[in-house]
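Structure first, commentary second.
What follows is chain A.
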Amino acid sequence: MEHFQITLSNSARADIRQPVLCGVVSSGNLEVLMMQSDSGGICTVDVNTSAVGFRDVWQAVLADFNERHALGGMKIAINDAGATPAVVSLRLRQAYESSRSETQ
Partner candidate 1 sequence: MSDGLIFDRLFGPSAHQVAIRGHFVRGQASIAGRRVEVIGTWDAAALDSALTLELAAAVLACVEAPRPPGEAPPPIVFIADTEGQALSRHEELLGLNGYFAHLARCVDLARRSGHQTLTLVNGQAVSGGFLAFGLLADRICALPGAQVRVMDLRAMARVTKIPFERLEVLASESPVFAPGAENYWRMGGIHEVWPDDRADWRPLLAEALAAIDASPAGDQRPQLGANRGGRLLAARIAERVALG
Partner candidate 2 sequence: MNAKRLNQASYYEASARARIAGLVDAGSFDEFCPPALQQTSPHLALLDAPLAFDDGVVVGSARMDNRPILIAAQEGRFNGGSVGEVHGAKIRGLLIRAVREKPAAVILLVDSGGVRLHEANAGLIAISEIMRALLDAQAAGIPVIAVVGGSCGAFGGMGIVTRMCDVVVMSEEGRLSLSGPEVIETVKGVGEFDAKDKALVWRTTGGKLRRTLGEAAYLVDDNLDAFRSTLAEILGIARPDNALAALKADQAALTARRSTLADSADGLDIWRRAGFPAPEQVPMLDTDTFNILLAAHPLELAHE
């Protein structure tokens, strides 16, 4: 397993009242947990992955996701069992969308 934290800055503030979990930790899949934090324009992402050596790919996937979504003040935690970037992006989007619908 490899653990690392990626920090993203984003001035658009997230609004998550209820933490949200998407996905399942199984081969080629992952779970994404999104929570509110009080860290202002910063989003921290804790990644725990079984695929060692892909930190730069995570950085790129998360940076793209950050560009399109309001992540300021969000805390994301990920347990990954070797998901491809496509699956990672999909879960991030699913988690983000359901965090919004939970707050409505």
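Operating definition for what follows: contacts are C-beta pairs under 8 Å (C-beta built on N, C-alpha and C of every residue); 3 or more make two chains touch, one makes a residue touch a chain; residues count from 1.
Behind the choice of candidates: all candidates are chains of the complex that A comes from, given by their letters.
If you're wondering where the values come from, they're calculated on a predicted model, not measured in any experiment.
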* Among 1 or 2, which chain makes contact with chain A in the assembled complex? -> 2
* Would you pull the chain A residues touching candidate 2 in the complex into a rising list? => 1, 19, 21, 24-26, 29, 31, 33, 35, 48, 50, 77, 79-81
